[in-house]
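Written below as structure tokens is the structure these notes are about.
The complex appears here minus one protein chain, its other protein chains still in place.
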């Protein structure tokens, strides 16, 4: 049977496309991080550019690049795995290079990390979840990565505290730190999470015994912060600690309003 | 040209279907409420049952029932409109009865209400948004409706307050009140919203000048509440004020945790 | 320092609460399934009832029940783990019984499964993602579980096919099968997924080479189905294969409309 490769035809409308591929693909990924094996079911996006004289791309080759890079890693028995999300992504791009011509390629992974924390008073272990996203972008002359962490914390309003003899409104806040930098720049997602989590009025914990809850409450009142203060502290610490284009966005789910407040800043 | 009505065929597998129709349909609706005309772009769901010997339904007749009930009401010039969401829904069901055989029918509308409030100290007008959902369910012997409101408020933790000399953690909370009752039971969504909004530690406002913010902060500390307390108060007031099956769910977006806490109760 | 247990006080408003606890909690879970270790980062909900004379519950004990049941299972080195999501949930409820009085308890887990499939023509391995949810509900006289799978498939419209000489509109559809049954009833999520995935016009695959794509396309045209047909087939097969209260919901993201169509049925 003859197979037509419609993708190779010349399209009627000639326009270069920058990003063509697959998105919202959920599959298994494994990372050997600091000597321990971690499993994820992340969401992938993988795209390449298409020149103006080609009608389309062969989507299945993108899927193959992902699955081959992962091996048959559904069970927990893999011996050789990648050591970071960006290293996994680069290996996907390298496989793709043999399969499908392109001049730029991107691989993005969104997933969750669970990190161990110690509670502030009872010193118990608490497992904390964080949303992370990592992208690798390969252009002819450049190999970049984008690292993004989203952390749940809180704000205690200093304005209300000044006007209400120490009483104030407190609420959950969510902060995002994104760094775009050279692929070879060594930045751990865990360090980015530390920067963000340490910039709220106080960190939050999944497990809090009464003595811990008291420590968190006392801590929030000692460290009142506008959403503006949280954004500034994240940017300030991130500039000192990481090299790259830094973007910070903080959203506070106000307890006195039905809407949110936002503070956003960047160093570029 | 002959048109095949595949829907009228007898299906291979004979099973009665309870709810078949259209969902996530966005269109214009107009309500003349207390003498004033309100416009919405709500989301509709409309379903009927299908007996085991019919393959399918004629979906376009459901759409026609909606659009005909609405008239040509895209512009703000309609003189005669419905006086409540449930009245609009019943008129859709009545139109549908002439168009498509069925033994039960449901119409659901999800939309937002904006209500005027007065701020607690400066006495300014603040416009507050509320999510509402209304369904009318017609069965051979019964005509019921379901009214649901979702209100954003807050909780100030009484346990942390007792253990921290008046300091506590505060956060946004979201409460849902749902009533299933006879179609003829007169219950205003506005009254349901009042019940819910008055059961938090304090109401929230879109506009708050500093004196108002102080009043909200002071109010929250005077009225500390667990998520359990909010759920109980809503159920208690709703039972006194409304007749029907009452369901209450409150979710508090804790400022000291990354997860939420929940309290749910009902009177049936 | 004295610690006040506000939760133990008698509340002003006396109403029993049916479900009080923690929701949207993300943490690590491990399951040893058919001899292989699987890791998840699921979302938990865990609730107990509260009698009318108790103000609230001790939320941290719910968190402890989860984390203790999981062990220190952040890394992939656990030897003894639970063999199903419901078995893990029951062990959480059993731990909770020693920690916090209650008459009913529920634990719910939402996560994703990745299963291996073989593509229809090239016989390659394709990894397919499925959303699953499992709940265990313990009441004084009864131990139940709820199993729910959500599967992405498609519908090819038989009505348009009859009226357009074999041409028709095709689209993605999403089907949900939920079974509520005794805890001891043996039902594998994988079998439920098989029932649903086999009821669309044709299964979908993450990886499709051109010969596979052709097989899927040909398969869809040979098996045109209304959303009604998909719902009926799932219910019919599920009734034969599984014992319990069965609920089916299918939503088709129509390619000819901006809205969706829905078919829903149940056996109770």
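A, B and C are the chain letters, set down in written order, and residue numbers restart from 1 in every chain.
Criterion: a residue touches a chain if its C-beta (ideal position, glycine included) is under 8 Å from a C-beta of that chain, and two chains touch if they have at least 3 such contacts.
This is a predicted model, so every value here is computed, not measured.
Peer 1: Among B:38, B:183 or B:266, exactly one should touch the missing chain; which is it?
Peer 2: Considering the complete complex, B:38 is the one touching the chain left out.
Peer 1: Of the residues listed, C:24, C:206 or C:265, which one is in contact with the missing chain?
Peer 2: Final answer for the missing-chain contact: C:206.
Peer 1: Taking the full complex into account, find the residue in A:163, A:181 or A:218 that is in contact with the omitted chain.
Peer 2: A:163
Peer 1: Touching the hidden chain in the full complex, which residues of chain C are there? Just list them.
Peer 2: Contacting residues on chain C, toward the hidden partner: 128-129, 152, 154, 159-160, 163-164, 166-172, 202, 204-206, 208, 210, 213-214, 216-218, 220-221, 253-259.
Peer 1: Name, in rising order, the residues on chain A that touch the hidden chain in the full complex.
Peer 2: Its contact residues with the unshown chain are 3-7, 11, 13-26, 45, 47, 50, 55-57, 59, 158-159, 162-163, 226-229, 231-233, 235-236, 251, 258-266.
Peer 1: In the full complex, which residues of chain B touch the absent chain?
Peer 2: 3, 25-28, 36-41, 60, 63-64, 67, 72, 74-77, 112, 114, 116, 125-127, 129, 206-211, 213
Keep in mind that, in the parts below, only the chains that are shown with their structure count from here on.
Peer 1: Could you tell me which chain's Cα centre is nearest to the average position of every protein Cα atom shown?
Peer 2: Central chain: C.
Peer 1: When chain A touches chain C, do the two copies use mostly the same residue numbers, with over half shared, or different ones?
Peer 2: Same: when the shared numbers are divided by all numbers used, the fraction is over half.
Peer 1: At least two partner chains per residue is the criterion; list those residues in chain B.
Peer 2: 159, 163, 258-259
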